[in-house]
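Submitted below is the structure of interest, expressed as structure tokens.
The other protein chains are all here in position, but one chain of the complex has been omitted.
Note that the chains are named A, B and C in the order they appear, and that numbering of residues resets to 1 at the start of each chain.
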């Protein structure tokens, strides 16, 4: 899974904000930084295992200092002194505001509507933001058995909005997911809105997908649209790693490259061993 | 509500066990002592407000030293240093084994089937042990508005067995209760057993009623039967204070009078102000 | 962000005529101070929800704040009835009072459903009783597994829940110990939450023992510091239940006139809880202090860097 840090030519800042040249950061670092920035202005974020974990902790140190981290393991208002490998770790407990049972966390915090952003990773996603984290292949005879829902299914339904962070590839950005673990915009925005209303979902569904190549939001039809491309990435790369013909915003923005401070935080404080960014 | 301590002639022990003469204790004291003794061998008792409170605490000091007191207020394994007036009192918390939310108490302890005896008081009871603690008269236009169920309804259904403690009178032991707050043997044992089975109740229903005049158990038909008469009480008194023709065991036992130690515990330790025994 | 404010401001901002109000606390931590301020501000047409209406709602009903009670046990525990409420229920004196009645577990289930955004909560109660007839909101529900039927209660979502506690920080992160009742569920179920505490503490005190936190500041709208604010109810470790007052109330509330006289003297006649406590007198206050300390002991969470 190693990935060279020099990601391509050019890059830098799109709008005069100082940023590192694209050669100075990895695609994973760009992805984490972009995801963290999307959390600006958010209050309560439900933290999933893996990439969401580092993105959210970076956000707390940069654009969202008042962000309250909710871990499905039961910690609320966590102030981890180190980046936990797992979402259950003693460092998210010591100094937290509250530690509660999972019954309480899922019932009162998540299902009760207190979570602004649910942050998910995924194995497969389709153009409408529906997510598979259960199996590749047939459910009963899987090619690859993935972890399964964990809390992802109820996060997608009950968090006010859902952020997704995952690497792009033809295997992961697919025309048709093999199993729907977490509902996104279903078959399109209109039907999804009606169903959400009828079934009383609190969530408005997926609002952003951050990948190693760009940032997607969802247009009025409920479909993913590339709104910003990361420095160093090309539209050809984008299209080569998506299983459908992706919508592209006009004009297409270029993501601000990571600032030196963002990179320093990732490399020195959050992930000195490079577990997330290699 | 004052009641003379000299309750009548004679009395004393039925089987040679030393007991005070009937003139030396009040009817309330006899009732409390008789109720406490019924708890011998029981493990977990759910304590209601009022008379159950003192009876259960007397049992813990005498026949049932390992009795675990569960208060619906959330205390388990309470060791009250004084008799609480209410079932919520700081003395039932300090030194208890566990203090839990009412959700947990009612869900896991009571509904989960851990309570051996639910101990209830009542305003009205019928021959089958069905209980009213809600209203006298019509529900919408009551003559007397009583407290209502509290936990009594779910205690009657989920405690493994139910003990009742209440004073006898034509107003309280009635042919037809005005409102069924807590189900007993419904219209009789056979139908009650069938319904309990079909509806999945954990409780086997009422097993004893202790009054100021005697002790009743339930016969095979599910009807209350006087099994023991308190010293000083007469069958005429019994019949004059019951709204139906009561079944009487043959032979009818006489309740052992309170021992000096039982009386001392009530008068000196549990209820020195006479709140329950006046 | 500090949410600390006076009781007057907290009630004025968060309690409105017609609201569903829950002042919870099962015998323990009942916030009489908030109830009295609601009376002083002459709120009207409230629906008062509580498992045990207790003296607090007897007083609020007597003062004319309420049009309806939602409850499960209506009495003065260990003493008798609630006379002001009974006058309105039995004699419509001075006007009728609407009742919506459950059992304790039913009320707990209602708050739990409200806090969890569930459309109902299932429980094994009410079988073969008259309660579902008296209250048609108690309804049977069939299990999707087999033939079994249990009962359901609907969610209860108060407009405002008032919770009294030993301590909170300025943001409203609240810790309590002793009997917990269903305050947590009632708070999470509510649109707005007022937390009233004996003591305001630094955030660090809360964060030193996160497992002790019952209510997060996230759902709290106002923090009021009101020592002795639960009297005649009690605060574990701080003061005892004033059983004498519970008994005294029985006589006070038997007549409308004596009830009003008491309200005039002890509620309308004082500006707030501080004056009430002063009026109560140092001797009475001192008599309610615990006779000794019973420390919990400390546990170690450990530092993990």
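Here is the rule we go by: contacts are C-beta pairs under 8 Å (C-beta built on N, C-alpha and C of every residue); 3 or more make two chains touch, one makes a residue touch a chain.
Computed from a predicted model, the values in this text were never measured in an experiment.
> Using the touch definition given at the top, which of the shown chains does the missing chain touch?
When the entire complex is considered, the left-out chain reaches A, B, C.
> Out of A:30, A:67 or A:100, point to the residue that touches the absent chain in the complete complex.
Of these options, the touching residue for the absent chain is A:100.
> For the chain left out of this view, which of C:64, C:80 or C:237 touches it?
Looking across C:64, C:80 or C:237, the contact with the absent chain belongs to C:237.
> For a quick check of understanding: of A:20, A:49 or A:233, which residue touches the chain that isn't displayed?
Here the residue in touch with the unshown chain is A:49.
> Which of B:32, B:54 or B:93 sits in contact with the chain that's absent?
Within the whole complex, the residue contacting the unshown chain is B:93.
> Go through subunit A and note every residue touching the omitted chain.
49-50, 53, 72-75, 84-90, 93-95, 99-103, 106-107, 110-111, 134, 139, 142-154, 157-158, 179-183, 186, 195, 199-202, 275
> Touching residues of subunit C against the unshown chain: what are they?
Missing-chain contacts on subunit C: residues 117-124, 137, 139-141, 143-146, 148, 150, 152, 154, 166, 175, 177-178, 180, 205, 208-209, 211-212, 236-238, 240, 290-305.
> Give me the subunit B residues in contact with the hidden chain, please.
These residues of subunit B touch the chain that is not shown: 44, 68, 75-77, 79, 81-82, 89-91, 93-100, 104, 107-108, 111-114, 158, 200, 202.
FYI, only the chains that are shown with their structure count from here on.
> Drawing the touching chains as a network, do you get a line, a ring, a star, a complete graph or other?
Line.
> Give me the two chains with the most inter-chain contact pairs.
Answer by contact count: the chains B-C.
> Indicate, using Cα centroids, the chain positioned nearest the centre of all protein chains shown.
C
> Can you check how far apart subunit A and subunit B are, centre to centre, with Cα atoms defining each centre and the answer in Å?
Inter-chain centre distance comes to 60 Å.
> For subunit B, what residues touch not just one other chain but two or more?
Residues of subunit B never touch two or more of the other chains.
> Going by the touch rule set out above, which residues of subunit C reach two or more other chains?
112, 184-185 - these are the residues of subunit C that touch more than one other chain.
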